[in-house]
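Just one protein chain is left out here, and the rest sit where they should.
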Amino acid sequence: MTLKELWHRLGSPRWFYQISGRLRLVLGLTALVLLVTGTVWGIAFAPPDYQQGNSFRIIYVHVPSALVAQSAYLLMGAAGVVLLVWRMKLADMVLAATVPFGMSMTALALFTGAAWGKPTWGAWWVWDARTTSMLVLLFLYMALYALRQAIPRPETAGRACAVLAVVGVINIPIIKYSVDWWLTLHQPATFRLTAAPAMPPEMWLPLLVNALGVYCFFGANLVGRLRLEILERERGTAWVRERLAGGQL
Amino acid sequence: MSRPPLPPPSQTGPVGVAGLFAAQLGREWVASLRTLAETLNPLVFLFLAVTLFALGVGGDAEALANQAGAILWVLVLLATLLTLEALFRRDYDDGTLEQLVLLGKPAFVPILAKLAVQWALSGLAMTVLAPAVGMLLFLPAEVLGLTMLTLLAGSPALTLLGAVAAALTVGLRRGGVLLALLALPLFVPTLIFGAGAISLAMAGVDVTGQLYWLLAISVLALTVAPFAVIAALRISLE
Amino acid sequence: MPADFARSLADFVAMGGHGLYVWLSYAAALGVVLYNVLSVRLRERRYLREHLDRERRHAGAGVRDAVHPARGVPEP
Partner (left out) sequence: MAGAGQGSPVAPLLRLDGLGCQRDERWLFRDLTLDLNPGELLQLEGPNGSGKSTLLRVLLGLYPDFTGTLSVAECLYLGHRPGVSAVLTAAENLRWYAALQGVPADVAGALERVGMAGYENVVCQHMSAGQQRRIALARLALGGAPLWLLDEPLTALDTAGQDLVRALVAEHLAAGGAVVCATHQPLGIATARRMVLGAGARAVPAGAEP
């Protein structure tokens, strides 16, 4: 299976549907194992931070969700380019499927960032560079979500979201830099949320496990949503009706 | 009985690209002057909003003065947003937008001309009005010049990036709020460097770096936005 | 070697005073994970039900017109 042939095969949603069943199962199980071990390890076994005490354990949820939220948007930017340049249907589905996941992860990152800020700085919301970038990212997700629902025709909505995703992705680094420059300038003494790698291994190992776990979860969830998009767009075709004859997907 | 076909028009026709740009520029200018009230509404909004701020703060000079730059820049953002709503609306409704996208050879030339007039009547106009607005906000005189520079350097990016959002939402009935949701996140960097430069200048810090950043963002927008606008218009015209 | 406070359950929950924020964060995380998993499962079940209804309608009405399926309201 050369890359070219894979690229060509990805063009047909039916082929993707057939091979994605096992892929979703594998990703889902790895995600479950990784997330459970990472969480239990982080909560119960990792030593408390000498300065912050136990509130730093929120890092094991905050950092992975923030990472996957940003990666999801970059994926959507790439899917947007593929859709606009090569008109591949699967790219449109990836764009549509990633928005709810990315938005929920961004909201989680924001909430856990605030929950971490309260014991650390005494306030639920602080205009710190990281929390602000995350807030702007949430608006970018909401814009994509609202634009897709505002346009009746699915094919047109897909292309419009692709243009917005590409323009958005170009702006993300500029937004991050300008926010970092402006807000860190204002609070130079702010404790940066992600501790520097100076953390001892038994502290950042669970973080790594959780991060890998949340990316696997992203993969499993994305494949699940893609299969649904394929079913909805191929509703009338024979292969869908024959496959569903058994009464399950 | 085949007749010699019509002479195929040259790729850009006798008027050439410059002629096409000039024709579109002239058309937009005349159209804007014909509907002067509608064109000036956003500028009236700017003064209205400043008045609301002053009323809200209670006219206290000191409080207004040290936030004058931020207030001015945020209101310039919102006023630009108002101009963007009408940017493609009228041409979309009467069918000339379709013709512009179809006949423009190359298509980004008339679009650039249209955005140039749009910027002149919003960004540039607000730069010229900045002294008056600054006066209402007790903006310190020594930073007035710099404020106008930041507006001049930053406002093109607002019109260019906002035009992409306007093009995406022109076909929708109630596209107004969606336009704001799409455009404002893209305005964040320009706002940060614009307002930031003014407040730093008040503290006596040198802000040429910030001005270069404003200009860099505008130039980036100038290279990316026209093509994104055309793609978005073709999608909205489907 | 589990951390010192993990010995007694009460201390574990209290988390040295920061318990509220830590457990709130993990509860939110669990909520987001469940939201994503369930929204897919629910949509799958609803799709299956719609599909079976359509099959029954077609079988019942004897109309072999597979090209005109009802276009359901697209869910987000």
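Letters A, B and C name the chains as they come in the text, with residue numbers starting at 1 for each one.
The rule is simple: contacts are C-beta pairs under 8 Å (C-beta built on N, C-alpha and C of every residue); 3 or more make two chains touch, one makes a residue touch a chain.
None of the values given here were measured: they were computed from a predicted structure.
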Full-complex contact with the absent chain, from B:L103, B:V177 or B:V205: B:L103
Missing-partner contacts on chain A, residue numbers: 87, 155, 235-236
Missing-partner contacts on chain B, residue numbers: 1-6, 8-10, 12-15, 19-20, 22-24, 26-27, 30-31, 34-35, 90-91, 93-96, 98-105, 110, 234, 237-238
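Just so we're on the same page, only the chains that are shown with their structure count from here on.
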Inter-chain centre distance, chain A versus chain C - centres from mean C-alpha coordinates, in Å: 16
Approximate Å spacing (C-alpha centroids) for the pair chain B, chain C: 43
Centre-of-Cα separation between chain B and chain A, whole angstrom: 33
Residues of chain B whose C-beta touches two or more other chains: none
Interface hub residues of chain C, defined as touching at least two other chains: none
In the complex with chain C, residue positions of chain A that touch it: 35, 39, 43-48, 52-55, 57-58, 61-62, 65, 100-101, 104-105, 107-108, 111-112, 115-116, 118-119, 145, 148-149, 154, 217, 221, 224-225, 228, 231-232, 235-236, 238, 241, 244, 247-249
Chain B partner contacts - residues on chain A that touch it in the complex: 84, 136, 139-140, 142-143, 146-147, 150-151, 153, 155-156, 159-160, 163-164, 166-168, 170-171, 174-175, 177-179, 181-182, 185
Chain A partner contacts - residues on chain B that touch it in the complex: 161, 164-165, 168-169, 171-172, 175, 178, 181-182, 184-186, 188-189, 192-193, 196, 213, 217, 220, 224, 228, 231-232, 235-236, 238
